[in-house]
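Subset of chains shown; positions unchanged.
Residue numbering begins at 1 within each chain, and the chains themselves are lettered A and B in the order written.
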Amino acid sequence: MSDKNQLQELIAKRAAQELTGSCVVNLGIGIPTLVAKFIEDPTVYFHTENGLLGVADVEEDQIDPNLVNAGKMPVGETVGASFFNSAESFAMIRGGHVDVAILGVLQVDQTGQIANWAVPGKNIMGVGGAMDLLVGAKKVIVTTTHTSKDGKSKLLKKCTFPITSTRSVDMIITELAVFEITDNQLRLIELMPDVTIEEVREKTEADFIE
Amino acid sequence: MTKIHHDVDTALSSVKNGHTLMVGGFGLIGAPLTLIDGLTKKDVSGLTVISNNLGEPGKGLGTLLSQKKIKKAIGSYFTSNREVGDAYQRGEIELELLPQGTLSESMRAGGAGIGGYYTKTGVGTDLAKGKEEREINGQTYLFEPAIRADVALIKAWKADTLGNLIYYKTARNFNPLMATAADIVIVEVEEIVEPGELSPEEIVTPHLFVDGIFLARKRLTKEGVIDHE
């Protein structure tokens, strides 16, 4: 496994710990998708906005081209799963029936606002379900590498990319630390294994409460 | 009078220059692949296409884009086809980007005689620019108008000969919504059965929404899109 994959799995595994007891969870593309493999509790139900409650892993030889998640990756269905149309699926999301959304971001700022759908100067070509999940999910958890490829902090004082919602997320999980957001303030609640507070300070542009 | 069309040209005869089309599918999943292929061979232009995305480069709706038959696209995720951005930069296509929930809800509204509605989705973002805001119970919402089309080209799993439809797993997606929101609705199906074979409780699209039924000649498989007779 590459270093990058290891980091991603570390983050996903930590996020999985947040899903305890009966809940309905929507996983975004990327690191969030990895969260499912660390869940053993059968009462954690995965919702995908293209129209399925009860997403399961699928074996290579069981792949059905017409059964996919929102990232268009092949998935399976659990016992007790159900299918529905896109409007019904987003009615669930907007209507507050999804307990947790786990999302990747391009940026997150110290008020908890995120940017994950557009980059200035590039054509704004896709938004998908990101904005709906932000306004609708009861709890939003961000999973992201702490820094971008060029080493810059993704946790900023203020998002410079277009925001996805005015709603603040509830938690940020990176390979370095876990932050909770309350009253539009980041609070460091946990260091990941072998990480020092100094490293987090150094790599974080956003202000946060320690 | 039967709703069943036996060739793709007849099935597409209601599509005219300048029309607004809804085209089902989430990418290729649940897309009416035979009808889309028929469109690429039909002499038609100036289309407005409402679909979650515009296929992939040179595939599905991507072909229509290459052929410059699309004047405007309304969708939520054009990122899947990089040629959309290039065409936009060259000023060849007009784009309207909507959150996926708003796109699907606006179709439902269009089919249900709702003129427009208020959603919280998008408030305070770039996609709210120019849109009316309204406070309801202390929360800010955006006004979104209903959308409708002249023709909807959709995909279902099975139709009975009356036009009742059921769908297959996540190939359902936008199809049942589009079935309600266009003046003419043409459905491509894997199988046509007799009335009574679909349970009255499990029919997703009742026949009053469906104008034409066409048996698929292209199918999405693990190995990609294949032709069959």
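Note that contacts are C-beta pairs under 8 Å (C-beta built on N, C-alpha and C of every residue); 3 or more make two chains touch, one makes a residue touch a chain.
In this text, all values refer to a predicted model and were calculated from it rather than measured experimentally.
The displayed labels stand for chain types whose copy numbers in the whole complex of this file are A x2, B x2.
One rule holds for everything that comes next: only the chains that are shown with their structure count from here on.
Computed centre separation for the pair subunit A/subunit B is 28 angstrom, with centres defined by C-alpha atoms. Looking at the complex, you find that subunit A touches subunit B at residues 48-52, 63-68, 72, 77, 83-87, 89-91, 93-94, 118, 122-132, 135-136, 162-166. On the subunit B side of its complex with subunit A, the touching residues are 26-27, 29-30, 52-53, 76-80, 84-85, 88-89, 95, 97-105, 107-108, 119-127, 167-177, 204, 220-222.
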